[in-house]
Structure formats: C-alpha cells, structure tokens
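Here it is, the structure in full.
The other protein chains are all here in position, but one chain of the complex has been omitted.
We call the chains A and B, going by the order they appear; numbering starts again at 1 in every chain.
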Amino acid sequence: MLFDKFTDVVPSFFGMLNQGPLTLTIFLHTVIVLPMFWIYFSEKKKLGK
Amino acid sequence: MAKENLSVWTSISFWRRSAAWVTGFATILLIWLTFDTMGQISMGTDADLQKGITKRVPAPTVINYHIDYKMSEKRGHEVPVIGKKEPFFGKEWSPKEAAALLHLGKLGSQAKNCMNCHTLLGNGAYYAPDLTKAWLDPMWGATMQGMTGKSTKEEAMAEFLMHPEKYPTHARMMPNLKITAEEAKGLVAFLKHMSSIDTNGFPRGFSKTVDQFKAGGTNAH
Partner (left out) sequence: MLINIKSNSLTNAGQRIGLMYFRVAIILFAAQLLMGLIAATQFVYPSFLYGIFDFSVARMVHINALVVWMLYAMIGSVYYMLTDETGENVAMAGLGKLAFWVLTLAIAVVVLVYIFVQIGPAKESTIWLINEGREYIEAPRWADIGIVVVVLIFYANVFFTYLKGRKTGIMTVMVANLLALAGLYLAGMFFTDNISMDQYWWWWVIHLWVEATWEVFVGTLAAYALVKFIGAKREVVEMWLWIEVLMLFGSGILGLGHHYFWIGTPEYWWEIGALFSALEPVPLVAMFVHVLYDWAKEQGESGEKSVITNGPGMAWIVTNAFGNFLGAGIWGFFHTLPQVNIYTHGTQFTSAHGHLAFFGAYATILIGMMYMGVQGAYGVKRMKATFNSKMAIVLITFGVLGMTVALTIAGYEQVLVERAELGGGWQAFFAAQNLPWYIQAQLWRLIMGLVTFVGFIYLLLDLLTIGKKAKAAEA
C-alpha cells in the first residue's frame, strides 16, 4: 500500500502530511529546495550584467 | 580575482544566499514542529484519564491505573494500554499527591544520576537495563517479590531501590545510592508513569520470550 491511513494518536498538520512512505519528507525537501532555483536564476542574472 | 567568475556554481554569493535560506527555513520548520509536538507531549489531565482519552504522556494520576503494553493493530506496534484502577502502595493517589510523588521521583532520577548507567526512553548509558518499560518488567513479579519478600510489585521495587546490593541478579550490581523510603516511592511512581508514555512501539516485543528464556531459551521439543 502506497498510501496508508493516518494512524497517529492526535491528528495535526504534519501528521496529515504523513500519509505513507516519504510523503511528509518529500514535501519538506521540496519546499526547501524549490526557492534555490529562484536564487540560482537571480544570481545568474547578476553575473550576466 | 584575476579572471571573471562566470558560473553561478562557483560564486560565493549563490552559496551564501542558499545557505542563509536553507538554514533559516529549516529553523522555522523546526520551531513550527516544536509547537506542534509540545501540544502533543504535554501531560494530560486526571479528567482525560477518567474519560479514557488517550494522551501520549498521561497525567501523574496514571499511577492509580493498571498499565499494560499491547500490540495495536491500528498503529502497527505496541502501545501502552491504561486499564482498570488498582491501588498504588495500597491507596489511590489524588491528583495533587500523585503530582508531588512524580515530582519527587523525577528529581530523584536526576539527583541519583540514573541516566549514567541506565537508559531512559533509550537515552543514557548502556551499563544497566533500559528503564522505559521497567514497571512492566516480568522480573519484578516472581523473582524480585520473592527475593524481597514483598507482596506487591511496587513494594518490591522500592525495597530493591533502597538496598540494591542485597538483591543481586548479576555480577554487575546496582550500587546503594542512599535512596530513602520516600524517594524510592517517588522513583517507582516515576517509572510507572514512564511506562505509560506512548513511545511509538519502543522497545519492540518487550520481554516477549522471557518465559522461553527462563525455560532454557529454546523452542525445540
């Protein structure tokens, strides 16, 4: 089963994101890494000038 | 610098900005997670216990209840099960008394430096058994009640804590830490309370094969 039902004691925001293997951690890694693309392109623009 | 730096990948400012972003955001996430967890691990109340509301860390009055540690189909691991009321040192403890006793026990656990031989919730030193579920250890029943001549588990535990050198089970003995009778009661309450904490199934299969072990540790017929 890829997606399990929520099993923890108390439902919470992070508990809800934790819906089976890796869902929560992939989400957190994504939100951390995505803005780095923006930093990359803004730096690239600066170098081009 | 002699030549112009043309790649973003070797530019210090790219890495500096990225480091600042990642560090800052990870810190914010950690603080947010901490608030969420604080809510979940703060102690429950006596009313929660009476209504049967499950808390990860129950109220000190959990010492008035029978505690078990059973496999949960839903959670996929063992969880503490709080059962019917049972006397603790021969009486029922009011919320105030129970809180004071737990306070004494927790202070005692630090003052006697338990953590530098034992592990509590798996953290500490590895010279003596883990105490997470010590209240539920089958050794207290038959063996220790027998050795100390006490009629209840909590009295046997308190007696052992006061005079551990009198009841050795191994060449490696617990030293006498000058624990008073009152402190021993507190420590037993602390251990009973700790065994009621929902540790996500740690330790797994607690003392499951102890009977086999006592019989010689084999399944052969």
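Please note the rule applied: contacts are C-beta pairs under 8 Å (C-beta built on N, C-alpha and C of every residue); 3 or more make two chains touch, one makes a residue touch a chain.
Bear in mind that the values here come from a model prediction, so they are computed numbers and not experimental data.
Asks: Which residue among B:70, B:91 or B:178 touches the omitted chain?
Replies: Residue touching the absent chain, from the options given: B:178.
Asks: Among B:50, B:94 or B:113, choose the residue that contacts the chain missing from this document, as touch is defined above.
Replies: B:113
Asks: Please identify, in ascending order, the residues of subunit A that touch the omitted chain?
Replies: So the residues of subunit A touching the unseen chain are 7-10, 12, 14-15, 17-18, 22-25, 28-29, 32.
Asks: Touching the absent chain: which residues on subunit B qualify?
Replies: With respect to the unshown chain, the touching residues of subunit B are 1, 10-12, 15-16, 18-19, 22-23, 26-27, 29-30, 33-34, 36-38, 40-43, 56-57, 60, 99, 102-117, 119-130, 132-134, 137-139, 165, 169-173, 175-178, 180, 183, 186-187, 190, 193-194, 197-210, 213-214, 217.
The working rule: only the chains that are shown with their structure count from here on.
Asks: Measuring centre to centre with CA averages, how many angstrom lie between subunit A and subunit B?
Replies: Roughly 32 Å separates the two chain centres.
Asks: Under the stated contact criterion, what part of subunit A meets subunit B in this complex?
Replies: Against subunit B, the touching part of subunit A is residues 7-10, 12-14, 28, 31-32, 35-36, 39-40, 43-44, 46-47.
Asks: Looking at the complex, which residues from subunit B come into contact with subunit A?
Replies: Listed in rising order, the residues are 5-8, 11, 13-14, 17-18, 21-22, 25-26, 29, 33, 36, 39-40, 54-56, 74-76, 198.
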